[in-house]
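One structure, pasted below without further comment.
One protein chain is absent from this view; the other protein chains keep their places.
Moving on to chain A:
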Amino acid sequence: MGTKLPGKTRQSAAALLCALAAGTASAGYALNLTEGVTSISREAYRLHMLALWVCVVIAIVVFGAMAWSIYHHRKSRGAVAASFHDNTRVEIVWTILPFLVLVGLAIPATTALIAMHDTSNADLTIKITGQQWSWRYDYLKEDIGFVSNLDEKSAAAAKLGSGVDPRSVEHYLLNVDKPLVVPVGKKVRFLLNASDVIHSWWLPDLGFKKDAIPGFVNEIWARIEKPGIYRGQCTELCGVGHGFMPIVLIAMNEPDYQAWLTAQREAVAKAKAGVDRVWTKEELLAKGEEVYAKTCAACHLPGGEGIPGAFKALKGSTIVKGPVADHIDRVMNGKPGTAMPSFAAQLDDADIAAVITHERNAWGNNMGDLVQPAQIKAARK
């Protein structure tokens, strides 16, 4: 799923099989594995094609023999059954031959596996945290970090009965608000973990996926060879938002990457400044609505009505209509043993303040009170 996203795949079955047989990726990624843009992904691709061809050859031999006997050794053609039922020599041969084929496959697989496990001498390390249902990226040593959510257009179109044709949304379900950015040609080490349930981080173009597991740190690495935008998705069932957790990575040349880093640092500083001032009600409500749609609406639904028994309604909820401190606590710390996660690490002070203000004033809750970012900052201590 690289920069060239697949075109139409309405080809006849024959054309599809030809494209597959040619082993090219040009017929669109909707058919075959991508070759990707790292040494690892190419090894995986080569192994995949080798195994595929081995299977095709075996299939031709086996099904060919089967077809031959089905055609020639049928009663209606007057075939008389032979009575042999054993042949030790033949049986030994067809035990040993497949074994040798397997050895032939295992050798390249072993070399590839060894290369994949070598995460040493990385130029830069990014910590990836899977959370229900977004990815958090922290650039260790760079002091920047952000959460990457499904982009708004996809999110709006992906609602049940949204009336929006997904075909009208660019990169539907494969786009995010803030993509991960890495430099080209550098060995990037990714550390994977999760804050709630198990997720799995997969960029086909990088060559493999790995699970993000709470309490564990997993490692993978990639040296991306070509600048471009690479897309993938979460691949471990992680709850209702599982299908809505895309991964987008932009590989940039070094100067562009440095410029991006600088811009990010400035944005972090600006956000910090924003937290320290008093916000107006309008600002909080506008921001809150945005954060709610992105972060909360997957479970509690856009109208705050929830799904009875599974996800609590926020409309008329005792927490939302109760003391502000309890509301802040629930949003920041979640509710253990339920799908309600802790948002303390996922959202910044302004986001949390705004979304709480929104919830307390939307859908007829009409509490009328405001929560300022400063209150959240205080609650973090």
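Couple of notes before you dig in:
The rule is simple: a contact is a pair of C-beta atoms (placed from the backbone, for glycine too) under 8 Å apart; a residue touches a chain by one contact, two chains touch by 3 or more; residues count from 1.
Definition applied: contacts and distances are computed from a predicted model.
Protein name for the hidden chain, per its UniProt entry and selected from "FAD dependent oxidoreductase", "Molybdopterin synthase catalytic subunit", "Helix-turn-helix domain-containing protein" or "Cytochrome c oxidase subunit 1": "Cytochrome c oxidase subunit 1".
From the options A:124, A:144, A:164 or A:324, the residue with contact to the chain not on display is A:164.
Set against the missing chain, the residues A:44, A:332 or A:354 yield one that touches it, A:44.
Interface with the hidden chain, as seen from chain A, comprises residues 1, 5-6, 9-10, 16, 28-34, 40-41, 43-44, 47-48, 51-52, 54-55, 58-59, 62-63, 65-66, 69-70, 73-76, 79-87, 90-91, 94-95, 98-99, 102, 105-106, 109-110, 112-114, 116-117, 157-162, 164-167, 171-174, 192, 196-198, 200, 202, 204, 207-211, 213-216, 218-219, 232-244, 298, 307-311, 337-339.
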